[in-house]
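Some chains have been omitted; the remaining ones sit where they do in the full complex.
Chain IDs A, B and C follow the sequence of writing; residue 1 opens each chain.
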Amino acid sequence: MTRTLNQPLGGNTMPRFGGPNTMMRLPMADSAAGLDACFLGIPMDIGTSNRSGTRLGPRQIRDESRMIRPYNMATGAAPFEALQVADIGDVPINTFDLKKSVDIITTHYDEVLSHGVIPLTLGGDHTLTWPILRAIRKRHGPVALIHVDAHSDTNEDMFGETVAHGCPFRRAWEDGCLINDKVFQIGLRGSGYSREEFDWGRRQGWTCIQAEECWHKSLTPLMQEIRAKIGDAPVYLSYDIDSLDPAFAPGTGTVEVGGLTTMQGLEIIRGCAGLNLVGGDLVEVSPPYDPAGNTAVIAANFLFEMLCALPGVPRGR
Amino acid sequence: MTRTLNQPLGGNTMPRFGGPNTMMRLPMADSAAGLDACFLGIPMDIGTSNRSGTRLGPRQIRDESRMIRPYNMATGAAPFEALQVADIGDVPINTFDLKKSVDIITTHYDEVLSHGVIPLTLGGDHTLTWPILRAIRKRHGPVALIHVDAHSDTNEDMFGETVAHGCPFRRAWEDGCLINDKVFQIGLRGSGYSREEFDWGRRQGWTCIQAEECWHKSLTPLMQEIRAKIGDAPVYLSYDIDSLDPAFAPGTGTVEVGGLTTMQGLEIIRGCAGLNLVGGDLVEVSPPYDPAGNTAVIAANFLFEMLCALPGVPRGR
Amino acid sequence: MTRTLNQPLGGNTMPRFGGPNTMMRLPMADSAAGLDACFLGIPMDIGTSNRSGTRLGPRQIRDESRMIRPYNMATGAAPFEALQVADIGDVPINTFDLKKSVDIITTHYDEVLSHGVIPLTLGGDHTLTWPILRAIRKRHGPVALIHVDAHSDTNEDMFGETVAHGCPFRRAWEDGCLINDKVFQIGLRGSGYSREEFDWGRRQGWTCIQAEECWHKSLTPLMQEIRAKIGDAPVYLSYDIDSLDPAFAPGTGTVEVGGLTTMQGLEIIRGCAGLNLVGGDLVEVSPPYDPAGNTAVIAANFLFEMLCALPGVPRGR
């Protein structure tokens, strides 16, 4: 028995600037039933602390995904030869209440995950990773985490609130979502409220790699180490676009200078191939601060690269 | 026997910044079968003569239509109480060959019109109106025309070519698509290659109203006259966004200063209510020149206003 | 006994592009004590429903106020000859919790109003007017209201929430903040969820003037009528910048085409001179959507015009 796999709408069928505004111009699906992987959006910015605008991230990422073709020329990955993939739309968050939105997200992902699909999320501010990880834990138990970000996002609270885009990994830790010796934070930098800000994670057993350790070199060796340490544990990949230097990704709200390059970002995601990825997100894309669209283009490509890195995807040349 | 009418996705169900990128967040349909009216896009800019970019017009108009709610607060029109409406996607033009694209469009509209639907087109450069009118003529015979534009678009040719965005109404005239004493051009202005450029239409019996005649006043009386002259003939409404002054609609390619205001544009389209409209288009929106999105917002609203002006729509308060 | 009145820092003392970023380059004050009028900001956008960004409104309005000189050349008003005015900074809202922010605002204004000052607020999204009006009512009792806006902002709720930028005047009405036969809404337009959306206010006795009634003419006669109807009741002026057509004020989140002109906006505010104004706000300025800065320039000038219209300001030539 065979099934027909969804394919992105090709440029020889409809010009790249036309056609549906779904992720990679894939078919839209009403639910995750029958899918191996899915793209879905969480249009949200009420968890941001500096510049807002990430509510429009999912729309813009989809728009800028229109040029991506089905084969990965760097890795040879061919996701659409093996996986059934669709865009399942957006989570209807409550834009006037952050705490309610968090529960809406968990409930939504409970349903999505019930279909055994691997969700790849288009954000939206980073608050959203906490409720996703809560749902992931119910399905997969605690997971290894690769968290790429300028910020550790492990604040106890912000302005007295425990739900905010600077806190998701503290909350996820509290909820037992993480395997502490398999947590990797990459790209941390900037200024802080104390010298020890990044040490909280280290005290939990996490590996926290500051941006300065990444400068002027390939991150492929680092990923090799990380893969070795994670082994076959289930892994979640959370990619905050502000991990990149603002030269590459200006379109975000809490920019920190001296970040990763896009090339390093690609090395990180491609370096996840071989892991047991159970989900991933790309967050903090803020279109109003992205005048040439570069940030959304990167985000779209990074999400495609996540798809290419999933278990079961044929790759190599 | 009843049918369920499509409704735009509401803001209390999904935040305005989420949801599908269809026109007014209406359902997408694969064909026009069963519809009373439809929105469809023609993503094209290879007929433009100055700045390009209108190929992205349909995407951007759809994006900026996301805030439009179902009732028209000015006219009381309630199109979704009476008409079955959907977004039927884009015409797959050949972006490397303008002449072939023109034929693709006519063929596409032949099929669309076969369902008895009223098409409202998201452009795209103005070249597209000629192939639409060819299809319209096959279905409805020659039509009255309300053409709002800074330019008469009646050039014999441009750079020796007869297919270009400055020529569609000359071609349509040649093809017998128009009822000459029921053709109205509104908003003409700027500079020309001869003093008599706007007189060609006049010699065919057309009414050509220059922008200067419209300044500082309401166009509601003009529309009353036009309605009287057209009577119950089938009418096509072709709205070139460059009819508006660039203060209102900067996002277009061949801007001419001293144009109509958005308010006057609304008066024109609202003034079409009561006519036997058989189709309409909104053309020449060029997103790269629309830094705040205003032009696409106007375009989205003008297309909604066209829908509100269609025969059979309940209105009035 | 005399007091020295604060003056805006002049361009012959410090170039316009230098100096402090306070409103009109006025001195900053720690509290409203001793002031007749004050400017203060509410940096907030978590009550918005479409595009965000108004959190940066106060900063940008202050920045673009740098060119305003002390005399009003149109009306001859000389506010700094009679009133003690300062910028008292921003309200520290909780950006992660809209409902808490509303209470923070009321508490803050209770303190400000205790000094007998007239507050002129730099917004921020329109949600903020409700908590201000609650504080105003405690000090002045119910007030007349001049509300300039594309939207009536009288929704019962949005996405099930009663606190949002589409609801402030419904809440203020419930709280008894308004004198119903002295409420004037100007500029309403666009699309709605029902034909009767603007009639809710009318049923409460409010005067709701749709934008179409304002087109192509001066609003000076309208303001004369409004002044006559209000008499000497205390009045609050709430100015939503989206009342203006987007050609004039693109930098806002819920744009509606076919709005007021800046000239009409000036007529409205200047037409408030002679009324017993007890407070005013200018809301919904969203800098990320304001590429040339026009919207913030208008907002700065409109706030200056509000100051010029306050009781006790010498004017006339």
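Heads up, the rule we're going with is that a contact is a pair of C-beta atoms (placed from the backbone, for glycine too) under 8 Å apart; a residue touches a chain by one contact, two chains touch by 3 or more.
Since we're looking at a predicted model, the values are computed, not measured.
A.B. asks: Note that 3 identical chains are shown, then give how many the whole complex contains.
C.D. replies: Number of sequence copies in the full complex, not just those placed: 6.
Keep in mind that, in the parts below, only the chains that are shown with their structure count from here on.
A.B. asks: For the copies subunit A and subunit C, give the interface type as same if over half of its residue numbers appear on both sides, and as different if under half do.
C.D. replies: same
A.B. asks: Return the distance between the CA-based centres of subunit B and subunit C, expressed in whole Å.
C.D. replies: The answer is 37 Å.
A.B. asks: Going by the touch rule set out above, which residues of subunit C reach two or more other chains?
C.D. replies: Correct list: 49, 51, 158-160, 289.
A.B. asks: Could you list, by residue number, the parts of subunit C that touch subunit A in their complex?
C.D. replies: Listed in rising order, the residues are 45-49, 51-53, 55-56, 94-99, 158-161, 163-164, 288-289.
A.B. asks: For a test of understanding, state which residues of subunit B touch subunit A in their complex under the given definition.
C.D. replies: Answer in residue numbers: 13-15, 17-21, 28, 41, 43, 55-56, 58-59, 62-63, 89-93, 95.
A.B. asks: Name, in rising order, each residue of subunit C that touches subunit B in their complex.
C.D. replies: Going through subunit C, the ones touching subunit B are 49-51, 158-160, 188-195, 197-198, 210-212, 215-216, 245-247, 250-251, 254-258, 289-291.
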